[in-house]
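Removed: one protein chain of the complex. Kept in place: all other protein chains.
Labels A, B and C are assigned to the chains in the order they are written; within every chain, residues are numbered from 1.
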Amino acid sequence: MKNKRGFASDNYAGVHPEVLARMAEVNPGHEVAYGEDSETERFNEVVKELFGKDAVGFPVFNGTGANVVALQAATKRWEAVICVESAHIHVDEGGAPEKMAGLKLWTVPTEDGKLSVEAAQSQIFDVGFVHRAQATVISITQTTEMGTVYQPEEIAALADLAHANGMLLHLDGARLSNAAAALGKSFKEFTTDVGVDLVSLGGTKIGAMAAEAVIVTNASTPRGKELAEAMPFLRKTSMQLASKMRFFSAQLNALFENDAALALANAKKANAMAQKLYSEVMEIAQSHPGISIPNTAEANAVFPIFPAEITEALQAEYRFYIWNQATGQVRLMCAWDTEEEDVAGLVGLLRELVGKN
Amino acid sequence: MKNKRGFASDNYAGVHPEVLARMAEVNPGHEVAYGEDSETERFNEVVKELFGKDAVGFPVFNGTGANVVALQAATKRWEAVICVESAHIHVDEGGAPEKMAGLKLWTVPTEDGKLSVEAAQSQIFDVGFVHRAQATVISITQTTEMGTVYQPEEIAALADLAHANGMLLHLDGARLSNAAAALGKSFKEFTTDVGVDLVSLGGTKIGAMAAEAVIVTNASTPRGKELAEAMPFLRKTSMQLASKMRFFSAQLNALFENDAALALANAKKANAMAQKLYSEVMEIAQSHPGISIPNTAEANAVFPIFPAEITEALQAEYRFYIWNQATGQVRLMCAWDTEEEDVAGLVGLLRELVGKN
Amino acid sequence: MKNKRGFASDNYAGVHPEVLARMAEVNPGHEVAYGEDSETERFNEVVKELFGKDAVGFPVFNGTGANVVALQAATKRWEAVICVESAHIHVDEGGAPEKMAGLKLWTVPTEDGKLSVEAAQSQIFDVGFVHRAQATVISITQTTEMGTVYQPEEIAALADLAHANGMLLHLDGARLSNAAAALGKSFKEFTTDVGVDLVSLGGTKIGAMAAEAVIVTNASTPRGKELAEAMPFLRKTSMQLASKMRFFSAQLNALFENDAALALANAKKANAMAQKLYSEVMEIAQSHPGISIPNTAEANAVFPIFPAEITEALQAEYRFYIWNQATGQVRLMCAWDTEEEDVAGLVGLLRELVGKN
Partner (left out) sequence: MKNKRGFASDNYAGVHPEVLARMAEVNPGHEVAYGEDSETERFNEVVKELFGKDAVGFPVFNGTGANVVALQAATKRWEAVICVESAHIHVDEGGAPEKMAGLKLWTVPTEDGKLSVEAAQSQIFDVGFVHRAQATVISITQTTEMGTVYQPEEIAALADLAHANGMLLHLDGARLSNAAAALGKSFKEFTTDVGVDLVSLGGTKIGAMAAEAVIVTNASTPRGKELAEAMPFLRKTSMQLASKMRFFSAQLNALFENDAALALANAKKANAMAQKLYSEVMEIAQSHPGISIPNTAEANAVFPIFPAEITEALQAEYRFYIWNQATGQVRLMCAWDTEEEDVAGLVGLLRELVGKN
């Protein structure tokens, strides 16, 4: 199955050709290392185009790095973070937030991957009480780990809650472009404009090789300035500072220049494939009670429930992950390079298997 | 001066074309993320070719990452590391070893960047005494931060000291290829064969975009096995795990396949340019008492002392760092892409300036 | 209300006179600091008397210190701990396990404060998968934070689960004496004998001034030896090493010598008062539907639900904590010095208030 496109993860995909081309383009000659290069200067302009004139950005290597750097900037040594139980920072980062930043994560359950205001509120108590790790950041993921998408007003409500309690709102945007494509809105409209303080901007899953960035959405306020000033030091001590940074900025520029043209094109493609997959599987589900899809597919992931033998047979041809062993729910993730033929192939096999059963 | 080649650092240089080509080559199609790809499999073979059949390697993003991951594997939560005062882990990593790994560094002074057995020995005392952070790793840099190169027997002596005290020897090989080229020896001959337990293998400075690896030289021993088993977890929690790892392994493979052919060619070039620079400056120094070179240039760096006004005038044309403000010592670093014309240009300007004075 | 005995916490109580006397007794003259004194030597014998001949103990200052030291010894740098959501290490230590030891806590819900085998099992998955912080310790509290007591066979089942998965079982015994009194069993019978690897032995709540100890129950095994060897270093770096340790060992000796005679007497007293309180409140609850006690009171704490106005009126006279603002559940904790008159006082006031309503 080597090199065959499957539905396991959007980071099984390669690098978009335009990204590779940009990396080759910035290669000739010497440039000052560690970010004082012209390509990184350009990235700083791109950040302002996307997140507003007071935004500043800091390229890092990967998503865990972006999240851990951002959360360190937002917390004092003893503070904590509120997030959902399925949050990437809680379940998929090997404990890096705890180990590297000493952070307690106060988690709340969620069905659809979204954090509600009520759920977040439930973890804000015993303020000033030393026995309780003090939550000072709310962290959400957009698109969520369950393939859903927060509406701007949902984010605004969480930002209001955070700010009313002297807290910050962090948004893990490993799939921010998929969210923008799904919402039909600019990044700014559902981050800076609705009160998000810190964004982990994802490049890798949407066509980069390895490039993410921490965005401080508003460095013009005292708190924003403090965040922005902390970032270079935290990036360095968190081992996320690239010496030849121009190549990381180049990846981000290729994706996010021109109002994120390439990233959004990639995202639309991936989302569209997921919509197609969703519709087709829903159709099959009509006549097969063992098959269902609990959540709508709002971006580039579909989470159907299949009978175990169906899953097994599908996995013989296509890579994808079983999300919940108990319920049989699986995750089908579409990437920027997922093609109609891939969806057709999987769906065809599913129909075939279902017919057999 | 944008894009003009200077002598500031070997990471001001770009990526070698063969490395870029290899990255493009591994791009098509999907591959399993996080290292279970064919290119990383190939890298594991390359590691064995270079460091011996029991060696295993773990690609990471950067040198600080490699060092901090390696040192964490080698130490218990409360243990310490012996190194020289000029060690990169001590002075150039923003405190990452302390902050991220909780490590105490016991430092000893050195003139030429090398750690002597006597100096290392001087920090091994109060063994078992809880008030003293227990040193259990000796960490050296090859080539050193002062441009010198350890002979294999010097490394062997430090390995013997380490092992006689139940400690490990770590070698920060950010410029391992320059050392190999200078010594005319294979990596294995001055690492695995002389008792080095852990190597931080540098790719970035010798032509990669961003790629280093932690090498466990002998995973066949119980201790080596333990190191090798710890590494994937430490790499993950240290935020050094690339999702699209094939592109990092590709960089390393391009450099280190065929007995490190490309890396060694690049290193020989850089070293030769430094030799040339050294000879020319030494010649000028004969007749100009304000100019001298305290240490020999054994690899790709030269550390001359210039009068302040000379340094200033040179820096107007060529980027390089002042190493010691007090003595006027500067660092001239040659990269894999430094050309004879660059050396000739700098030396010509120096002669011109000296003539004026 | 200064100095009036209430029901807020067993650490609102003072020091038992015999403990104070022992501290005065060991005062004269000089003794070697940091634990090489005769009183600490005696404590080591006491530990063997209580936990078995292969047990070793390490006095520390407080319960958080005991837990964090013990858990660090039991985990590698990247590992995690399974516990219940109400565990003291999760909710009452200000995030110290995360901040100081970098530990991820994998929590499971519980009604009665006890961790079931099924619940613990539910967190053991993705073993060897770097994205998931690897749980290698199960941590339980005896008596639990809800006033219940694990039966020895329940602990044995958790120990079996832990060991079958290569994990350790840690028991937070801040109220170990109350458990022993409730069970009518020696410490050893429900720790060492049933497979507990590490115990945080509580002294403070049962009559000491400030003295706890980490117990390695079996230092004769390779893993136990490793734990025991780590402990002095972890205690030191965790800032839990008393210079004049004789005074801390004296407290522990006063309580735990002679088969923990004083600690058990104190515990029986506290437990009996809680039983009395439980019976009286249950009697009142018969005829007052707004009053109930969801869990049985198995040791020295009772968790009744009171109407808000009752709670308020009671708190005007007696200190105690509201445990759950939503349900009106409160915590009434009896200490070693709680007297029948205190219980009678509270119950009398409750009857009076209830009559009014």
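Observations on the structure shown:
Please note the rule applied: contacts are C-beta pairs under 8 Å (C-beta built on N, C-alpha and C of every residue); 3 or more make two chains touch, one makes a residue touch a chain.
Since the model is a prediction, treat every value here as computed from it, not as a measurement.
When the full complex is taken into account, the listed residue touching the unshown chain is A:Gln134, out of A:Gln134, A:Asn295 or A:Gln329. Where subunit B meets the omitted chain, the residues involved are 77-80, 91-95, 98-100, 102-104, 125, 130-133, 325. Residues of subunit A in touch with the missing chain: 34, 72, 76-78, 101, 130-131, 133-134, 230, 232-237, 241. By the touch definition given at the top, subunit C reaches the unshown chain through residues 2-6, 8-9, 11-15, 17, 20, 23-24, 26-33, 38, 61-65, 68, 93-96, 99-100, 204-205, 209-210, 233, 236-244, 247-248, 319, 335, 337.
Note that only the chains that are shown with their structure count from here on.
Among the other chains, the CA centroid farthest from that of subunit A is the one of C.
One finds 50 Å separating the Cα centroids of subunit B and subunit C. Mean C-alpha position of subunit A lies 34 Å from that of subunit B. Touching two or more other chains at once are residues 93-95, 99-100 of subunit A.
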